[in-house]
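I'd like to ask some things about the structure below.
Of the protein chains in this complex, one is absent; all others appear in place.
Order as written gives the chain letters A, B and C; numbering starts at 1 within each chain.
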Amino acid sequence: MDSIESKGQPIKAEVEGALPVALGAGIEDEKIAVASPRQLMWWKFRKHRVAVASAVVLVIFYLLALFADFLTFYDPNAYNSDFKFVPPQSITFIDAEGNFSLRPGVSGLISKRDPETLRITYETDPTRWYPIHFFVKGYSYKLLGLIETDVHLFGLDPAVAEEMVYCPLGSDRLGRDMLARVLHGARISLSIGLFSVFLSLALGIFLGGISGYYGGLIDNIIQRVIEFLRSIPDLPLWMALSAALPPDWSQELRYFGITIILSIIGWTRLAREVRGRFLALRTEDFVLSARLCGAKDHRIILRHMVPSFTSHIIASLTLSIPGIILAETGLSFLGLGLRQPVISWGVLLQEAQNIRTVALAPWLLLPGLAVVITVLTFNFLGDGLRDAADPFNR
Amino acid sequence: MQNVLLEVKDLHVNFFLTEGTVRAVNGVSFEIERGKTLGVVGESGCGKSVTARAILNMVRPPGRILSGEINYYGYSDAPVNLIALDPEGSEIRRIRWGEIAMIFQEPMTSLSPVHTIGNQMTEAICLHLNMPKDEALRYSIELLERVGLPQPGRLLNHYRHELSGGMRQRVMIAMALSCKPKLLIADEPTTAVDVTTQAQVLNLMRDLQQEFGMAILYITHDLGVVAEMADKVVVMYLGEEVEGADVDTIYYNPAHPYTRALLRSIPRHDIRLDRLETIEGNVPDPTNIPKGCAFHPRCHYYVPAQCVHPPYQQIGDGHWVRCTRAHEIGQQSSQTEQVL
Amino acid sequence: MMTEDGTLLQVSDLKKHFPIYSQGVFRRQAVNYVRAVDGVSFTIKRGEVLGLVGESGCGKTTTGRVILRALKPTGGEVLFQDRDKGEVDLARLDRAELRDIWRNIQLIFQDPYSSLNPRMTLEQIVGEPLHNYDILHGGALHDRVAELLRLVGLRPEYMSRYPHAFSGGQRQRIGIARALALNPQMIICDEPVSALDVSIQAQILNLLQDLQAQFQLTYLFISHDLSVVRHLSDRVAVMYVGKIVEIADTEELFNSIRHPYSEALLSSAPTPDPRAKRKHIPLKGEVPDPANPPSGCYFHPRCQYVKDRCKVETPPLRETTPGHWAACHFSEALSLGV
Partner (left out) sequence: MIQFIIRRSLIAIVMIAAISVVSFIIIQLPPGDYLTSYIADLSAMGERIPAEQISALRDAYGFDQPIHVQYLKWVGKALRGDFGQSLEWGVPVSMLIWDRLGLTVIVGLSSLLFVWAVAIPVGVFSATHQYSLLDYLFTFLGVLGLAIPNFLFALVLMWVGYSVFGQNVGGLFSPEYQNAPWSVEKVLDLLNHLLIPMIVIGTSWTAGLIRTMRANMLDEINQPYVEAARAKGLSERRVIWKYPVRVALNPFISTVGYALPQMVGGVLITAVVLNLPTVGPLLLRSLLSQDMYMAGAIVMLLSILTVIGTLISDILLAVLDPRIRLE
């Protein structure tokens, strides 16, 4: 069978410009001509403002998670029975005497117990004022897991720890600092997405690659397995598998167990994608052309095929992360994922399961906001990458 | 003016793309006479298809008709300026298909994949001829028979993928003729089909033109097809007409360097040529049309001192050329004459 | 090992059948075969251009790919007089052996857009064969690429550019430079100009002609366009539904046609001359499905000269006059021509 033979002119819309034009005026022709496709993609990505902003937000999030100990003052697991359900506290520059102070501080708190509902509520007490200090000493930790230190970016004078707390995002039912918990939770929630996606990628590339390159029976078997896995509702499966993790496993083991469980579905998507690209590329003229030029298998794969789809795979990976973050959050929320004392956003949200608690302390939903922002930014970033990777974007 | 069916006057169409503005059609003027065929020839990007869409006022964003007039003289009373009409209004919609029908380059994709041939045929018939459905179906069968399709009754229940390329284009032609239009726009109707099918389609169109007396605007890049089909020819290059004349003049006495070079650069199956002449360089990018005469970077007759944007001027009876040196060039003999 | 008559390539009874699968409940099974190439035989002499012409789906592209062994033939023999290895049957080589053969037989693709890796620079693309076969490196490679680019009419300064910076015609030149890099004996040109603009086609055709003369190349020139084939070829073979129906020297074929299909094909091609008065023989019906070809002569349902014999007996490709072969029972009896 002949390939599709178009006669005469290429069948294209008349106005469709040549590819270099698709990158916009303003960049000189010569620069475009010698720019590698990767550079062209980068230029195109840079023009995608929402995606660039998302990338910046994500970098900030990961930095916050990395320096969580330094950036917060309280141990995320430390109870404080005197200050339960403290609402988020705002800083003030007016000290106890009513004078302006350059140093920020927080006003004191007066706790009251509602005689009927027995709830504790807080009111600020402007007559007391606690200045916020920077680079204060607190609990000791290892910065980046390496440097032992006890310096924290900001906090109250350790001397007043008995009578006052400063929780910018409030505290939970056991008086734990929400800021510390959210930032420490970010470590788990943000990393589990990455790990799981890389695990999926490894599996996906391996299986999708053999499936796409060799075809035939192997391909058939792998494809049927993928179809099967995709036809099972993922959440019940995840739930059942997580519930089956031995209860005596350590925190670390459990973390990896959950990561693996989340990859069980994730790899199918990537494997399909890799396979699809391989199949499409295998019949590309330039691959045949490389073969006719004496390129051996490994060169064809590594030099010709792989570079042609890495950018798509990166975009696709980015778009897979949100799903995994959402899944971990959901599982932990249900009590089947990670468990105390490990902190993840899902674990934190579990505290907000009871609607009465939420009504009393709506700031307990803040980890949810973190999830939403993370997922949003990953989606925007992924979209931007995908657009940039696609030479003929709409 | 009595014979003029459609008159295009100084048409300008731009495409506003993120990469820049493309002057797809840049001041094109021509006339189509009743019952005659005008061939529009040009390479990809010359604006010939956009012109066709402008006639039906169907230029879609990011394209926009900037200025010009397209006067339709098909009604007995005053002419209608088609591009002054609301592109979604009822007036232009009555003219589309009812007065001016169009067939497209790819018969495969110009039929819907999920509607039957019958459904797509009767749609326009019911709309323009106010026929009830069953009568429209009977009429469709008649039309399909007329274009030489076997078993037209069964064909009505078929989908596009069940037809061959030639059959699809016949179906499109039957559809286009259903409302007996006064003008048929054929936008590269045979580019996507094989030569033997092309010959069938061209024969059919010629027969039908005689029978129905319609005018045809035939758009193509194929100089052979134009020679066979057209009475008059317009040659386009980068959104402009470079030459317009009757078909004989274009082939035997071309005055524009582009037309001449084009005719000398095509290999022929009827005569043996030793060597082809070439047009050097490439078709410039449509966002970046050369200043002065758009053809000058590729022109053999280019004189730097004279590089102005030449006007489209008449140099003979109905012979229009956009070249400052048209008169001298016109004196030289053409390839066709040389070889014969 | 030169053969007497200077034959470079001899194709005998070449077949390529593609299975049509039907999706069963659990596995696919082949229910029929598309006979894309169905017993094709011809020879090409050293330094000759053989044009292979036919309509889409007739198997001409597949023929090229099978000869080159981009596809594995279903049957037949392809004897090639390799410069280094002597006579080899391409149809029987394994992958490692083929790699050596591809130094001497190359392909020019139809689509200049998809045949160049967008992620490689001109230098890498044109230099790839030299690199892969370990022929040249570093400065010498660079110089050779520059030479090749000049040869096909591109400026060597463009070497560090990527394909996206070039127009269709320029890309086709790049493809040609790459095919020439190893100094092959033979090049299969698979519709090299049909994706190009009219004004560019002549440039590429002239280039191919010049290169052929300069390097005594042998071309198998595949095209659907009779004019292009006539212009470039020394001999022409006409294909219809997987078979060659007529083959002869170009002028002989165009002037004394011996097969009704060739006649129809030629008469269908429009002439760029408004004064030409030509008789058109529009064909009836459609090209048959190569999976279910008609009985007897594949052309008989559309042939205006059809006789009963044509419906049952498949005509062999036979020599009607010296050097002119046609697959029609009534070649001599018919007076064909346009």
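What we mean here is this: contacts are C-beta pairs under 8 Å (C-beta built on N, C-alpha and C of every residue); 3 or more make two chains touch, one makes a residue touch a chain.
The structure displayed is predicted, hence computed values, not measured ones.
> Which of B:68, B:98, B:118 or B:166 touches the chain that is not shown?
B:98
> Could you tell which one of B:32, B:56, B:247 or B:299 touches the chain left off the display?
Missing-chain contact among the listed residues: B:56.
> Check each of A:98, A:216 or A:246 against the chain that is not shown and name the one that touches it.
Of all options in A:98, A:216 or A:246, contact with the hidden chain holds for A:246.
> Considering the whole complex, which of A:75, A:95 or A:234 touches the chain not shown?
A:234
> With the missing chain put back, one of A:276, A:307 or A:335 would touch it. Which one?
Considering all chains, including the one not shown, the answer is A:335.
> Touching the absent chain: which residues on chain B qualify?
Residues in contact with the chain left out: 53, 56, 58, 60, 88, 92-98, 101-102, 104-106, 109-115, 123-124, 127-128, 159, 161-162, 172, 175.
> Since one chain has been left out of the picture, which residues of chain A touch it in the full complex?
227-228, 230-237, 239-241, 243-244, 246, 322, 326, 329-330, 333-336, 349, 352-353, 355-356, 358-359, 362, 365, 368, 371-373, 375-376, 379-380, 394
One rule holds in what follows: only the chains that are shown with their structure count from here on.
> When the C-alpha atoms of chain A and chain B are each averaged to a single point, how far apart are the two points in Å?
55
> Per the centroid of Cα atoms for each chain, what is the distance between chain B and chain C, given in Å?
Computed from C-alpha means, the inter-chain centre distance equals 32 Å.
> When the C-alpha atoms of chain A and chain C are each averaged to a single point, how far apart are the two points in Å?
Once rounded, the distance between the two centres reads 54 Å.
> Spell out, as numbers or ranges, the residues of chain A touching 2 or more other chains.
Where chain A meets two or more other chains at a single residue, that happens at 6-10, 18.
> Would you give the residues of chain B that are in contact with at least 2 other chains, written as numbers and ranges?
Within chain B, the residues that touch at least two other chains are 43-44, 221-222.
> Which residues of chain C touch chain B once you look at their complex with the stated criterion?
Contact set of chain C toward chain B: 55-56, 167, 169-170, 197-203, 205-206, 209, 224-228, 230-232, 251, 254, 264-276, 280, 282-283, 286-287.
> Enumerate the contact residues on chain B facing chain C in the complex.
43-44, 164, 166-167, 194-196, 198-200, 202-203, 221-228, 247-248, 251-252, 261-263, 265-270, 272-273, 275-280, 282-283, 298, 336, 340
> State the interface residues of chain A toward chain C in the complex, per the touch definition above.
1-10, 18-20, 29, 32-38, 40, 220, 284-286, 288-296, 299, 304, 307-308, 391
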